[in-house]
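Following this message is one structure expressed as structure tokens.
Just one protein chain is left out here, and the rest sit where they should.
Presenting chain A:
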Amino acid sequence: MDIATLAFSALYQFGDAFAFLVLSACGLAVIFGMMGVINLAHGEFIMCGAYVTASTAHVGLPLPLAILSGAIVAALVGALVELVVIRHLYDRPLDTIVATWGLSLIATQGTLIMVGSTMAGVGTPFGSFQVGAYSYSIYRLVLFASALGVLGGLYALFNWTRFGVLARATIQVPHMAAALGVDTRLIYSLTFACGAGLAGLAGGLYAPTMTLVPTMGATFIMEAFVTVVIGGADVFLGTAPAGAVLAVVKSGLTSWQGQLFGQIGLLVAVIIVVRILPKGISGFLLRERT
């Protein structure tokens, strides 16, 4: 086996792990990393996106539009959840854990009762390609590109738009932002909905590759929290490098010793990073810059 094949396979596996970590974590990075709401219902926003994507695709909507509709519905649900529950708990972070955990139980069981124990898949588009002895799924490259796109989009949103500036201002010093005439309630709502929508987008993007069941959100949760905890508060400077570091750890260990070690590696990486960099990678990067 030649070097180029090996290098490509390592890169592909890295990209695949990176995409999964980043896409699972982006929504949570906004809701937990930025806003500080420990959202245990994150997986259920992902499930919501996946279910909407699959149902609309079954009806005949083209897959990209179906994924988009999944993200939009998840964002709307997020806005509603913020309005009804989360809004009243911003200064009670521990209570949000209980509230969002309850929401996640209701969402999982409600889906099971209303939609049934499984939903038919939609099939992965695009087929495969061959490099050396291995064949790869093209859709996995699409996922990698989507992860990069989402990161770029988030960077632009929070740094270059008026909404992004207001959102950061509101979350850093809410009273000052309010005194300057910002409708902080609206900004909180929109930011939460944005996080929920990103979770829905992740669900929609992974829907064609996975089994669709009410509990599917749980398979994203560990990766999402690990990435956000390692990344720290900044959505772009945290999630992107955390995703990269963890993807190297995960794909390296998995190819060397199998999935179990990949999972162990992720958790050990969290323990080490939290011990050395309590504010995550973004805390470290930002402190160095100032």
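As a convention for this text, a contact is a pair of C-beta atoms (placed from the backbone, for glycine too) under 8 Å apart; a residue touches a chain by one contact, two chains touch by 3 or more; residues count from 1.
Note that in this section contacts and distances are computed from a predicted model.
Colleague: If you look up the hidden chain in UniProt, what protein name do you find among "protein-glutamate methylesterase", "High-affinity zinc uptake system protein ZnuA", "4Fe-4S dicluster domain-containing protein" or "Urea ABC transporter substrate-binding protein"?
Modeller: "Urea ABC transporter substrate-binding protein"
Colleague: If the hidden chain were put back, which of A:34, A:99, A:122 or A:167 would touch it?
Modeller: A:122
Colleague: One chain isn't shown here. Among A:67, A:171 or A:216, which residue touches it?
Modeller: A:216
Colleague: Quick one: which of A:12, A:32 or A:90 touches the chain that's been left out?
Modeller: A:12
Colleague: Touching the hidden chain in the full complex, which residues of chain A are there? Just list them.
Modeller: 9, 12-13, 16-17, 20, 108-109, 112, 116-124, 126-128, 130, 133-140, 208-216, 218-219, 251, 254-255, 258-260, 262-263
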